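With one protein chain removed, the remaining protein chains of the complex are shown where they sit.
The block that comes next holds subunit A.
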Amino acid sequence: MAALEEEFTLSAVTLGARPDGLLGVEQTDRTDHFLVTDRSRTVILYKVSDQKPLGSWSVKQGQIITCPAVCNFQTGEHIVVHDDKVLRIWNNEDVNLDKVFKATLSAEVHRVHSVQGAEPVVLFRGGAARGLEALLAEPQQKIETVLSDGEVIKWTKFFVVFRHPVIVFITEKDGNHFAYVQMLHSRNLSKYTLLLEQEEKSVTRSFTASVDRKFISLMTLSSDGCVYETLIPIYPSDTEKNQRLVRSPLLKAVVSGAAPNGVTLAALDPDHVAVLGAPLPSSKECLSIWNTKFQTLQTSKELPQGTSGQLWCYGEHLFLLHGKCLTVVPCRCGASSLAGALGKLRRAQDPGSQTMPHFVNWEVAQGCEPGAQKSEQLRRILRRKKSEVSLQPEVPASEQLLSTIKNGSEKHIEVELRKFLAKWTPDSHAVLGDVVAALLGRGEAEPSFYPRSCLMQLLQTHALSHSLCPGLMDTALAKADVQMLQLCLRHFPDVPESLTCACLKIFLSIGDDSLQGAHVSMESVCEHSSSEQDESTEEQPEILRNGFSPGDSNCGTCEQELREEPQGPAAEAASCPVTPKRAALLNGILGSAYSETFLLPHLKDIPAQHVTIMDWICLLLDANFTVVLMIPEAKRLLINLYKFVKSQISVYSELNKIEVSFRELQKLNQEKNNRGLYSIEVLELF
């Protein structure tokens, strides 16, 4: 489970007071030291643990730094470019930047990249890249232009893959994006067309990338607030030029697309990304960490003073400008585990307890082999987290509605409520609670009053919880309103176990005829079959839900066999004694959170005729098992397991055959040897 720790400002000195923020924060050869370059003239070396600067260098007035200073890991020197073409190299001991080594290059530099274990690389605006040594040997050498006219480098990153330096940069021209991958040793440049914007209005706002053995996983944060992933092959697979790369959705609605400030994305590790931006249009900016494997929000920190929309991530340090101060947020990303992501979600609510249970890390995540399932639970988490973040004290007045509830007719109330809800923002939580309480209060006074549709509407806001409107479920239970109960079970994060059991009792005991009339949401049942269809079709229609995954599989026939299997039970479902509606209701129970200790006493109250409870527990286990099966990492394990068991079975069946034939042989042999109880034979000894 990832966590953000208490942030600290690096220095009281306000940096680059300009609103567009910093030029860059770069690592140096010492883990604790970072080079910070502002947008005007200054480079500062910070020691993060001491929160103080170790050195500061400025270029002359009139000159301007055009590319963030980096450290040459091979020599320990610092490199900076000012005025687009002038390269400066200096040591910590140097005082005046004007007097240090200088090289004037023949072309404009976009960026100097330097990472541990590789020679620094200079990327020119024209798209050419040069190693530093080669460049310094002949500074005035001609630099070719790779990019076409009007093509601008938007983002760039430098990797070392198996000791081979690889530079990747994204360019834009006329709204189209291109990715270039250059292997520096082989000077091999591949160009790809990125099909990023499929919807017209969305604009890609931030890039980040991580590298796996064969692919660069490019993650983009789009203006629709979603994170997409594009896999760029490091080694070109075929010679065909201008290949197209399609993005696939990774996370939905992590930030509000309409947020005024910049939004930024940074990959922390293969499973986690940090996102800077406002989750809702009205809310303050937040720094959040998302788990891409389980599509869950791991932690989030509000940054009330606003940011520059820039985020740098080195090791366990996140750098950002909070207000006017350079702020460091230490963060930790634990190994992703299913239990960590799904486990005791209710507990994650109280911020004090960050106890991280020790779970088995099944397999070190290896890139993203996306799974092909979505989960009701996951969606609920997202919703809840969102609503948590949006919790704000400000509440618009609603006296009008409340007074209507007190004595208005049911129809009138409905109209008023609709009006109220039209203006409603997720912030006004508590008011909704009041509204429900008022509705229920009147219902108590007038037994005939049951404003079902109003309550349903309120429930649909997804902003209610059991603690907010404690009487709602009791009323629904009393009225045996299974549809309402289903909604409550689905949307309330805090249903007490006693009520879960009471719901179960009702769901089990209610007659099929009364069920027929009820409008039970069949989503959970239907989704099952629809997701199956999705899997079996080759071209994957985009399912924009958190928890989807376009299943790209190279697992061959085995995979297909695996897929085919679930169809068996689906076919059998027709003869299932539980009707689909009841199944949908029971599924609601299964999907609700519970604690065993509290559940068991209530389970005992289930009447004998509903001993189906045994089956229920089995189903529960099955459901949990299914969740485990759903995660992408389990797929390979399952396939291996399947193969192994299959081969074992065939070995055993062969062995059994051999055993049977041997037994027959033995019988024949015995018959031959069976000379009866007595015989006289001739023996000759030699």
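By definition in this document, a contact is a pair of C-beta atoms (placed from the backbone, for glycine too) under 8 Å apart; a residue touches a chain by one contact, two chains touch by 3 or more; residues count from 1.
Everything that follows uses one rule, which is that contacts and distances are computed from a predicted model.
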UniProt protein name for the omitted subunit, picking from "Sof1-like protein domain-containing protein", "U3 small nucleolar RNA-associated protein 4 homolog", "Ubiquinone biosynthesis protein" or "GPI mannosyltransferase 1"? "U3 small nucleolar RNA-associated protein 4 homolog"
Looking at the whole complex, which of A:A137, A:A422 or A:L677 touches the chain that is not displayed? A:L677
Name every residue on subunit A in touch with the hidden partner chain. 648-649, 651-653, 655-656, 659, 670, 675-686
